[in-house]
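For this depiction, one protein chain was excluded, whereas all remaining protein chains were kept in their positions.
Let's look at chain A:
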Amino acid sequence: MLMPNLYGNIIGNIACGITGGPGMSSGMNLGDRHAVFETGTRNTGTSLKGQDVANPTAFIRAGIDMLRYLGCDKHADLISDALWKTIAVDLFHTKDIQGEKKASEIVDQTLRNITAIQRQQ
């Protein structure tokens, strides 16, 4: 979907809403010379601060996007696959996606998955 600014803002948020919410999607801001990576829906999540409950997926995926932009495809894939396994196979979900895991547990599990994948390679 190709959209002007305002409609894109609204429609982007709708699409994020129906695919899991603000904690899941990442967003890229690209120009001819610079790139800035962030979460998809640009929320600050102020009410979740310091409680270890916020979903780190969106931010980690933003990091993955950044690695891909820098050309580090292997590392990007490694982290992306590990994160995917954490969420979709191990079913580690934070509160915003109806789970009970803490943010730190998601991260730790992803680190474990990274190590596991590296050992296989």
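Of note:
One rule holds in what follows: a contact is a pair of C-beta atoms (placed from the backbone, for glycine too) under 8 Å apart; a residue touches a chain by one contact, two chains touch by 3 or more; residues count from 1.
The rule is short, and it goes like this: contacts and distances are computed from a predicted model.
Entry comment: the absent subunit's protein name, as recorded by UniProt, is "Isocitrate dehydrogenase [NAD] subunit, mitochondrial", drawn from "DNA repair protein RAD51 homolog 2", "Isocitrate dehydrogenase [NAD] subunit, mitochondrial", "Ribonuclease P protein subunit p14 isoform X2" or "4'-phosphopantetheine phosphatase".
Residue A:N9 is the one among A:N9, A:Q51 or A:T115 that touches the chain not shown. By the touch definition given at the top, chain A reaches the unshown chain through residues 6-7, 9-14, 16-18, 21-22, 41-43.
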